[in-house]
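A protein chain is absent from this complex, but the other protein chains hold their places.
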Amino acid sequence: MIRVGIVGATGYAGAELVRLLLGHKEAKIVWYGSRSYVDQKYADIYQNMFQLVEDICLDDNMEAMAEQVDVIFTATPQGLCASLVNDNILHKVKIIDLSADFRIKDVAVYEKWYGIRHKSPQYIEEAVYGLCELNREQVKRARLIANPGCYPTCSFLSVYPLVKEGLIDPDTIIIDAKSGTSGAGRGAKVDNLFCEVNENIKAYGVAGHRHTPEIEEQLGRAAGKPVLISFTPHLVPMQRGILVTAYASLKKDVSYEEVKAVYDRYYEKEYFVRVLKKDVCPQTRWVEGSNFVDVNFKIDQRTRRIIMMGAMDNLVKGAAGQAVQNMNLMFGLNETQGLQMAPVFP
Amino acid sequence: MIRVGIVGATGYAGAELVRLLLGHKEAKIVWYGSRSYVDQKYADIYQNMFQLVEDICLDDNMEAMAEQVDVIFTATPQGLCASLVNDNILHKVKIIDLSADFRIKDVAVYEKWYGIRHKSPQYIEEAVYGLCELNREQVKRARLIANPGCYPTCSFLSVYPLVKEGLIDPDTIIIDAKSGTSGAGRGAKVDNLFCEVNENIKAYGVAGHRHTPEIEEQLGRAAGKPVLISFTPHLVPMQRGILVTAYASLKKDVSYEEVKAVYDRYYEKEYFVRVLKKDVCPQTRWVEGSNFVDVNFKIDQRTRRIIMMGAMDNLVKGAAGQAVQNMNLMFGLNETQGLQMAPVFP
Amino acid sequence: MIRVGIVGATGYAGAELVRLLLGHKEAKIVWYGSRSYVDQKYADIYQNMFQLVEDICLDDNMEAMAEQVDVIFTATPQGLCASLVNDNILHKVKIIDLSADFRIKDVAVYEKWYGIRHKSPQYIEEAVYGLCELNREQVKRARLIANPGCYPTCSFLSVYPLVKEGLIDPDTIIIDAKSGTSGAGRGAKVDNLFCEVNENIKAYGVAGHRHTPEIEEQLGRAAGKPVLISFTPHLVPMQRGILVTAYASLKKDVSYEEVKAVYDRYYEKEYFVRVLKKDVCPQTRWVEGSNFVDVNFKIDQRTRRIIMMGAMDNLVKGAAGQAVQNMNLMFGLNETQGLQMAPVFP
Partner (left out) sequence: MIRVGIVGATGYAGAELVRLLLGHKEAKIVWYGSRSYVDQKYADIYQNMFQLVEDICLDDNMEAMAEQVDVIFTATPQGLCASLVNDNILHKVKIIDLSADFRIKDVAVYEKWYGIRHKSPQYIEEAVYGLCELNREQVKRARLIANPGCYPTCSFLSVYPLVKEGLIDPDTIIIDAKSGTSGAGRGAKVDNLFCEVNENIKAYGVAGHRHTPEIEEQLGRAAGKPVLISFTPHLVPMQRGILVTAYASLKKDVSYEEVKAVYDRYYEKEYFVRVLKKDVCPQTRWVEGSNFVDVNFKIDQRTRRIIMMGAMDNLVKGAAGQAVQNMNLMFGLNETQGLQMAPVFP
């Protein structure tokens, strides 16, 4: 039984980790870390866990946690994990960091986009970017995982095969993304009030969202050269879900069948990536509550562009689910352990 | 492995049965019955099941189904199950009817409130009202289960202990209920369009909703005499969830602790009924996606009334989950098998 | 042209006052008072007013405001208006207080339910409860209006004629109310985040909500004796709208036509109260954005109870619209001036 500690268990991503790990046969949460709710019963904060979780919230002391657990999930804003991790901890436990601290290899890029100094750049090199579909073997051997961002996961998986195969010009990639509101976290902000979010859609972080360099780094590796993209996230009046609509120019004439064959080649063995049938557009509702990413594409012969689409639950495959997927690989379990629940509809 | 057939697998309740049974270790759906989608792939209608369900929808032929399955769930409007069931079928399989056909013992009451003739009144007597918390032992021996209605389940469990113990005057019971829109089914009706339901709340079926006699019959048994209640359902702009707010006059002065002790006595061994802590009001979101019913109460000393509240997912404990709970009991399984998933939040 | 000052112009009720007064031919806002946004452009906070309002937010200094305006609206939480008002101000301007400070005649009741000391009880007696349909003549002569609460407005208008006419037993009145989230204000609280409110319904303030004594006082006047009611508000995942479902025992056998005649007698000359046709249930969406209250009823012969229903936009008739209606009366204008916009649907 894997003993688990969670730093930030009372945020939305942390709460989703709790939900998923409660249903995981091989893991047991022994430390519910929180900054705001120390000494309170976890189930008093998340009433869905009433009679399911009896634990009290502890603080976010990673040193103490490392004595009692096998793996630590850090589900906190950027900066915290990097400020807490050290050699002593890394010798004792595996760390799966859901923040951005170890996702970007170039520390200068990180510091520029996030506007903070990186507190432990010495671990960036060893950290494995935990997109299992891409780095499965490295994940298995890692002790520090940079769990991918929600937008990057969905964006990358939607366009990766065509970048890798050179079917599209990576410099023409435009990613228009739409997210539910849980991605904004549980902080008490006017902008996230029901009456501000409901009956509304808006773009935000235009030409400056922090997930941009993360997507670019991964696509750059696939392309074999630096890639610059346009990335625009939008806030949608729903709780969960990310939809990516990506555009790129085709480098040559291709048929539906050819492109489909490429996607199938990359994903047919991937349990969590579903390449939909022809003309079926991904919808966030068909993946809600699950670890699936649904992808598909449409060739626009008129403009010689291709539209690539992906849908995903931002709290599952975009955060907690992918983190558990990483944990499974790191501990030699079946990758799908505890993650095979069907999407919930309606 | 229990072989399952579903009549009406493409409605919302049927789809929820599919979701729950996919996660059930001891059951396997072998017949996806449908009227509207015969010969289509089930996963083409419910894309959440893409790559999870490969089956084709079959018709609703209960005779043929009975040859191949151990249990049939009928998730269809009233009248259908009663028109299909016969001795031959009942000799071969167990039936769990999610419609109202066998819930009301007095056929005249059924026919009056539902406005149709009952096609097989000869089975009403043997049918067991499948509220497991109430009729557990009878359910185990039953071959025909009348799965309770969504409103009745939540209403009954919220007020039952106090009626049974005689703490409230049953003739003063008023039940004001609120439901998400999935309870209205997947039929294409203007009234259920997004633009008609969203940003709106309304009462419907005032003083005439068909679930009224079902609640009255069960409460009447508990009270030991006929009971008439006021029951008003409302449509809420959400997908899942039922909230019941019930009012009744107390028959004597009681303290919080006394009433709490009553609820605890009835429900402390019931896995799926959670009596919340003092002053915590049930909320539909804390039970969403799960088989739990959260109940609580508040004594109003000023008016000598008590307000009893219950929250439940109408598609799970109010339909498919309770049906699976019944199936578990009928087949000698652990009652919670396949139903222990934690509520999903947010 | 009436010069208007608003204390609390940046809350939701204040913003609705701005919207309504912009469309009012005889009024002009000259002071946008705010505590949080002093010196900022009003339209930078409420972007809907971009290019429509050029003013800067000023502070909430009621003394200074009284020098420049003819009427002051206080759209702030309880306690503020009572702490600011004085003889000097009242000699210069009329005040329409949207808070609870002057609604309840018995200061002890106010102080008990609101948990604060009343700072200027000397004005309670002269203050007129600004329910125009009830106190039209007094409103015309008032200099201090206690603008009714949202729940009380809808609750009272739904049941008033039957209480006044003695058709129902006032001691049996139970009011189950449902409100959109704008009623909770624009404060940054976790409980009002989109992800907490959406897909959820809950009761709150059970047996203790502060609008209870306000409703009771007004119904008591109508009944000619003290009245105690049960009042339970619920939070609904929508922005605007209040729906009231009220229950009471009939004191004698009455027909639909008799009750309808009573409602018509009280409301047929009231522009803003619409008695719906038989069997049409009020819905919040049919009054959204307007100053209408839709009411109707259903007699339940089985239980000898009557179910009375009312729907209203909490920000309009429940707050800003009713305040403008009061202003119109106080300044000798047509009562419907600036308030005749049709409800918005969808």
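Worth pointing out:
Every chain is named by a letter (A, B and C) in the order it is written, and numbering of its residues begins at 1.
Here is the rule we use: a contact is a pair of C-beta atoms (placed from the backbone, for glycine too) under 8 Å apart; a residue touches a chain by one contact, two chains touch by 3 or more.
Predicted model only: the values in this text are computed from it and were never measured.
In the entire assembly, the chain absent from the figure touches the shown chains A, B, C.
Although one chain is not drawn, the whole complex shows that of A:S36, A:Q51 or A:T303 it is A:T303 that touches it.
Across the entire complex, the residue among A:R19, A:R103 or A:K178 in touch with the chain not shown is A:K178. From the set B:G5, B:P170, B:P213 or B:P237, the residue in touch with the chain omitted from the display is B:P237, counting the whole complex. In the complete assembly, the contact with the undisplayed chain comes from A:T232, out of A:Q40, A:T232 or A:Q340. Contact residues of chain B toward the unshown chain are 12, 181-182, 186, 188-190, 192-199, 237-239. Seen from chain C, the chain kept out of the figure touches residues 12, 15, 18-19, 22-23, 44, 46-52, 182, 199, 239-240, 274, 276-277, 280, 283, 285-290, 294, 340-346. Although one chain is hidden here, its contacts on chain A can still be listed: residues 174, 176, 178, 180, 195-196, 198-204, 206-207, 228-230, 232, 234, 236-241, 243, 245, 247, 281-285, 288, 298-300, 302-303, 305, 307, 309, 311, 346.
Definition applied: only the chains that are shown with their structure count from here on.
The rotation relating chain B to chain C, fitted on Cα atoms, comes to 180°, given as a multiple of 5.
Chain B and chain C, compared by their mean Cα positions, are separated by 38 Å.
Centre-to-centre separation between chain A and chain C, using Cα means, comes to 46 Å. Contacts with at least two other chains are made by residues 199, 239-240, 283, 285, 288, 346 of chain B.
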